[in-house]
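Complex shown without one protein chain; remaining protein chains in place.
On to subunit A.
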Amino acid sequence: MAGEQSEAQLQIRFVTKQEKYAVPDSPYAIQSSVQSAELNNLVNAILKETAPTIEKAVVFDFLVCGELLCTTLAEHLQQKGVSTEETLDIEYLERFPAPTPQDCLMHDDWVAAVHTHNNWILSGSYDNSIHIWSTKGQHKLAIPGHTSPVKAVSWVSFNGDQAVFASGSHDQSAMLWVWNVPRNSVDCVVTCRGHEKGVECLSVSADANRFATGSWDNNICLWSTSLSDEDNVPAKKRSKPDHGNTREPLTTLKGHREAVSGVQWMDFNTVVSSGWDHLLKLWDCELGGIKQEIAGNKAFFDVDWSPVNNSLITASADRHIRLYDPRSTESIVKTTFTSHTGWVQSVRWSKTRDTLFLSGGYDNQVKLWETRSPKTPLYELSGHEDKVLCCDWSNPSLLISGSSDNTLRIFKSKHAVENA
């Protein structure tokens, strides 16, 4: 059979959307048993003739029938059920370069939350503290304040020397902090109290005016991020001496029947939330009502929304990552990505590339996915020795994941060429 395959020939034509790598539109006859490496050599050889300006060899990925070529061409076509008789269009694009491990930030306890903004990494830990790191791996601050594991952290804004960030914890509160960068001092400005149970997730809106928290009490609360709170807090609450001021939620979105595990802003007015009750809900923040509901069949652990391609990606209590399109009225999964061997706890879209996302699972793996290859991830970012609890790709060049082996691992991705 191998002999047969090696003998089988097929006609291909190379297509690309990246103009600088364009090759003549002439068909080539190749063996059907080739893999992407051989195709890569071929394209590079052609490029050398046609475009001598490109000096270094470029590594390409090949899209056949809308899916990334991972096996031999023959097997791929057989899976897709495509005839080998006709001329095949193979699209190629520059491969996303492999991320390289850059750093490993040691914590005292499990790392439950992480968020980056430009050069600063914010991490929340099970030892009730929040840590600020620089992207170079320098530990800036350890901030105690919460009385329970910090489950969610997020940068809110950078304003010159002053940086604002929010944190949510299982002590049923979310806190708004101000970090003075030059002085490296941090101050808890506002404590947000309103949840009956621990805060599980937190998300800041794009305009940085509000943030939403999801909690184990099945509610989502929307809070203001303003540091001065005269406008929206009753006077008697202000007298609490604890951690500065206490704040009450702007809106409470009630509707989930079980814990809210993930919350994300879709635009200035819409929040998407995932719950343990197998539901994804899209909320209208102005009205405080549900815009849309998508039902899954497993408890959701995390959700992320990409403004680049308007898709939702979810992690749930099984091995699969599911891609939903919120615009479709039926809650049909568009794609299921299966490679993890344990629960997937966290998923994050790339901020710049519409087809890439990151996932971290309980099988100690962080995986970089391409939406067009649902069976095989692009890269497996291994290194963690225990369950990966969180991951982050807010800084396009840094792939960060926190794990229950008390480490935060940073992978650096060389900025690949933007999609055409």
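Convention: contacts are C-beta pairs under 8 Å (C-beta built on N, C-alpha and C of every residue); 3 or more make two chains touch, one makes a residue touch a chain; residues count from 1.
In this text, contacts and distances are computed from a predicted model.
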item	value
Hidden chain of the complex, named as in its UniProt record, picked from "Cytoplasmic tRNA 2-thiolation protein 1", "Glycosyltransferase family 62 protein", "Cytosolic Fe-S cluster assembly factor NUBP2" or "Ribosome biogenesis protein BOP1 homolog"	"Ribosome biogenesis protein BOP1 homolog"
Chain not shown: contacting residue from A:133, A:276 or A:337	A:276
Residue in contact with the excluded chain [from A:18, A:31, A:102 or A:148]	A:148
Hidden partner chain, touching residue among A:161, A:196 or A:286	A:196
Contact partner of the left-out chain, one of A:21, A:60, A:92 or A:126	A:126
Of A:117, A:298, A:334 or A:372, the one touching the omitted chain in the full complex	A:298
Subunit A, residues in touch with the chain not shown (by the definition above)	110, 112, 126, 147-149, 170-172, 196-198, 216, 258-259, 261, 276-277, 297-299, 301, 317-318, 342-343, 345, 362, 387, 389, 404
